[in-house]
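Missing here is one protein chain; the remaining ones are kept as they sit in the complex.
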Amino acid sequence: MPDFVWSSQSPLKKALVPGRHGAGKAAPGVSLSHVSDIALVQVMTRRGRNADVAKAAKKLFGAEPPAALKISSGKVVTLVWSGPDQFLAFSELPQTAPSVEQQEQAFAGSASLSNQSDGRCQIRISGPNARDALAKMTSLDLHDTVFPVGSAATTSIDHTAVNFWREADDASGNPVYVALVFTSFSDTLWHLFVESSLEYGVEVAAIGAGH
Amino acid sequence: MKYSIFSLARAALSSHKNWGRAWRDPAPKSHYDVVIIGGGGHGLATAYFLAKEYGIRNIAVLEKGWIGSGNAGRNTTIIRSNYMLPGNTSFYELSMKLWERMEQDLNYNTMVSQRGIINLYHSDAQRDAFARRGNAMRINGIDAELLDATEIRKILPFLNYDNARFPIQGGLMQRRGGTARHDAVVWGYARAADEFGVDIIQNCEVTGFQRTNGRITGVETSRGIIGAGKVGMAVAGSSSRVAAMAGLRLPIESHVLQAFVSEAIKPLIPGVVTFGAGHFYVSQSDKGGLVFGGDLDGYNSYAQRGNMPVMEDVCEGGMAIMPMIGRVRLLRQWGGIMDMSMDGTPIIDKTPVDGLYLNAGWCYGGFKATPASGLVFAHLLARDEPHEEGRRFRLDRFRRGAMIDEKGQGAQPNLH
Amino acid sequence: MRIACPFCGARDSGEFTYLGDASPKRPDAPIDGGTAVEDQFYDYVYLRDNVAGLTREYWYHGGGCRSWLIAERSTTTHEFKSVTAAPGAGAAKAKQAGER
Partner (left out) sequence: MEGSTRTVAGQSHRLGAGGQIDRNAPLNFSFDGKEMTGFAGDTLASALVANGVRLVGRSFKYHRPRGILTAGPEEPNALVELRTGARREANTRATTSELYDGLVAQSQNRWPSLRHDFMSVNQLASPIFVAGFYYKTFMWPAKFWEALYEPAIRRAAGLGKTAGIADPDHYDKAWAHCDVLVVGGGATGLAAALSAGRAGARVILCDDDSRLGGRLQSDGGVIDGVDALQWVQSAVAELSSLPNVRIMTRTAVFGVYDSGDFGALERVNDHVPQPPEHQVRQRLWRIAAKRSVVGAGAIERPIVFPGNDRPAVMMASAVRTYVNRFAALPGKRIALFVNNDDGWSTVDAIRRAGVEVAAVIDPRGKPATGDYSGIRVIQGVVADVGGSVDGVSSITVAGAGGNQKIDADCLAMSGGWNPNLALSCFHRGKPEWRDDIAAFVPANAPAGMTMAGAANGDLSLGACLRTGHAAGAMAAAEAGAKGKSGNAAKASDEAFSIKPLWHVQVKGKAFVDFQHDVTASDVKLAQREGYESVEHLKRYTTLGMATDQGKTSNVTGLAIMADAVGRSIADTGTTVYRPPYAPVAIGALAGHNRDENFHATRLTPSHHWAAERGAVFVDTGLWKRAQWFPLPGETDWLQSVTREVLAVRNGVGFCDVSTLGKVDVRGADAGTFLDRVYINAFSALGVGKARYGLMLREDGIVMDDGTTSRLAEDHYFMTTTTAKAGPVMQHLEFCRQVLWPELDVQLSSATDQWAQFSIAGPRTRDLLQALVDPSEDMSNEGFPFMGVRTVKLRGGMEARLFRISFSGEMAFEIAVPARYGEAMARNLMIAGEPFGVTPYGTEALGVMRIEKGHVAGPELNGTTTAGDLGLGKMASKKKDFIGRVLSQREALTAPDRQVVVGIRPVDKTRRLRSGAHIVPKGAVPGPETDQGYVTSVCFSPTQNQWLGLGLVSHGAERHGEIVKAHDPLRNETYDVELCSPVFYDPEGVRQRA
């Protein structure tokens, strides 16, 4: 019997070229990175079951379901608002996050779940010029007063729906954003992220398997 | 005065002081045999053909603004007869034949220019769809050629053959397609109809209908009540509004379609090029401007203006297929109100209201239809029965399920 | 043009898709309704008021939160007067369309 190896593959295996790209020699204006191993479950509340979902979420993730346009941080999992009465349970530590089966159990009857761990591709963008680069891609107003740390949005980049939120600022006080894009679009959109950043200088990194 | 190079030369001697009005500016009479609402190309052509072909001369054309102020003056001037479905094919070919003799018929140079129209295809599926269409045209006696990429390249060497997102595989060409000078069509029909005695009454807005025993007997206007034996509506863009005055609801939505023109440049594009996969079509006017457009904005509108996303979308299509126009500048954008029917095909029919006749639902294809629409509508008004080439454009076809849906989009007007 | 999604706030119109008039209601369709039901459905699917002025219409925030919305908008000025969620958006529990 032949041996079957199930190695996982990042959708950015060709597109993502780690290292320094674009203009300037000094510190890059933009940092782009991609974490390939994520856990992601879409949790959609069943009709009239918001209270049950809140209870289950609190118990399982240690976090309330996020308020509209916000994220809610649990121990391992970040809950990202993704529409009315629904959120994404996102983690970059899939081994320590509750499994899909555990989540199915916790939300049985109160929410409909859809495993999207492979349906979306994570892209993190940060740095002093991150906002300038993002201004070329998203129509969101990312001003501090409008989109502070902890904000989330479902929006579009290049006519493609994305989930988007803002994490805590980095050590230098520059903003950090995360986008989840549809996996099949990720190659194209990654190129757009890079191209939008080149004029500021961009540092690119890949984290996780499959590259 | 007949227009010709000789009359022009004579006029030059007197500094052109002797040219009179191209059409009169009469006050409305109290009654006409036929009142046509709408002084656009269709309304004026209808009056012309009623007078010329059907011997009815006591006609008024009522225009709420200046003639040609609707879609006749806001289109991309394309003429073609490359349709595939029964009803459309031969109707638009009738129109094409009328275009081909228009200048001599009207004694007005409407600059009908048959420089050809090419619809590009980028996949086998699109090619097959064009083959179906082209064969339908040929079966109806209409010229059509299916060209491969090599042949396209000979005619349109400037297209993007190197790095197009959707590589060009070929195109369907109608050599007799082309453009005409839209305003001149309006003025030519106005002048010719006027010579038959048709009263063209501008700045005369219809505000209501007069009815006796249910039958329409006249119209109320901003210039008073005008009696009418029959009333024909040719008000694409405002069909629903006018029909509502007679208590009718129509299978029509009004949508905005934007069009664009660039600064004038020396000749670049020979005929009309349509990049359907990219929502972009373009021709170059005799003055040198690139005239181009794309999709509807997508929402119901009477505002006669659109928004940026479509302007961007159209220019993206242009740059995808023709990246040499990157430094050419867009000069003007405008929006017309499209009378979008529920199957993308027009309506020329009697209405349930006695004495009221409807010419509507032209979507964005009304300009090319102008002469045939006039003739077919005139026939209906004169004879009370449909013209052979308009017999499928019935109002009840939606109820019966006999839609004429070239694009297969169903009752979703913004997708046609 | 920006549309104020009741869930997401004002967003670029590029994120939305337009469907059309929100006034017509899908008729009840008994299996043996005959041509009378056909008449009702013909009216529902094909006939439009198509007013020049304020209309109620369906928009879909497909490039965002995937909610169906009902907007009051002027077709002459393009101004939005209100945008509300469809009765069944999110986990809302409505007995039938139109309840909210």
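Labels for the chains are A, B and C, by order of writing; each one numbers its residues from 1.
One rule holds in what follows: a contact is a pair of C-beta atoms (placed from the backbone, for glycine too) under 8 Å apart; a residue touches a chain by one contact, two chains touch by 3 or more.
Just so we're clear, the structure is a prediction, and the values are computed from it rather than from any experiment.
Any idea which chains on screen the missing one touches?
When the full complex is considered, the omitted chain touches A, B, C.
For a quick check of understanding: of B:77, B:90, B:217 or B:274, which residue touches the chain that isn't displayed?
The single option touching the absent chain is B:90.
Can you list, in ascending order, the subunit A residues touching the missing chain?
1-11, 13-14, 22-23, 36, 42, 44, 46-47, 86, 111-120, 132, 135-136, 138-141, 143, 146, 158-160, 182-185, 187-189, 191-192, 195-196, 198-199, 210
Please give every residue of subunit C in contact with the chain that is not shown.
Residues of subunit C in contact with the hidden chain: 1-3, 10, 12-13, 17, 19, 26, 29-31, 33, 37-38, 41-42, 44-45, 58, 60, 62, 66-68, 77-80, 85-89, 92-97, 99.
Please identify, in ascending order, the residues of subunit B that touch the omitted chain?
Those residues of subunit B that touch the unshown chain are 3-5, 7-9, 12-13, 15-17, 19-25, 65-66, 68-69, 73, 86, 89-90, 100-101, 103-104, 107-115, 122-125, 127-136, 138-140, 144-146, 158, 160, 162-166, 181, 183-184, 187-188, 202, 262-268, 278, 284, 286-288, 303-305, 307-308, 311-312, 315-320, 323-334, 397, 399-403, 405, 407-411.
In this text, only the chains that are shown with their structure count from here on.
So how far apart, in whole Å, are subunit B and subunit C when each is placed at the average of its C-alpha atoms?
Centres of subunit B and subunit C (C-alpha means) sit 31 Å apart.
Once you find the CA centre of subunit A and the CA centre of subunit B, what distance in Å lies between them?
50
Hunt down the residues of subunit C that sit against at least two other chains at once, touch-wise.
12, 14
Which subunit B residues qualify as touching subunit C in the complex?
It comes out as residues 238, 240-241, 244, 249-254, 298-303, 307, 309, 342, 398-399, 411-414.
What part of subunit C is in contact with subunit B in the complex they form?
Residues of subunit C touching subunit B: 1, 12-14, 17-21, 38-39, 42, 45-52, 55, 57, 73, 75-78.
Would you mind writing out the residues of subunit C in touch with subunit A in their complex?
Spelled out, the residues of subunit C in touch with subunit A are 7-9, 11-12, 14-15, 62-67, 85, 89-93.
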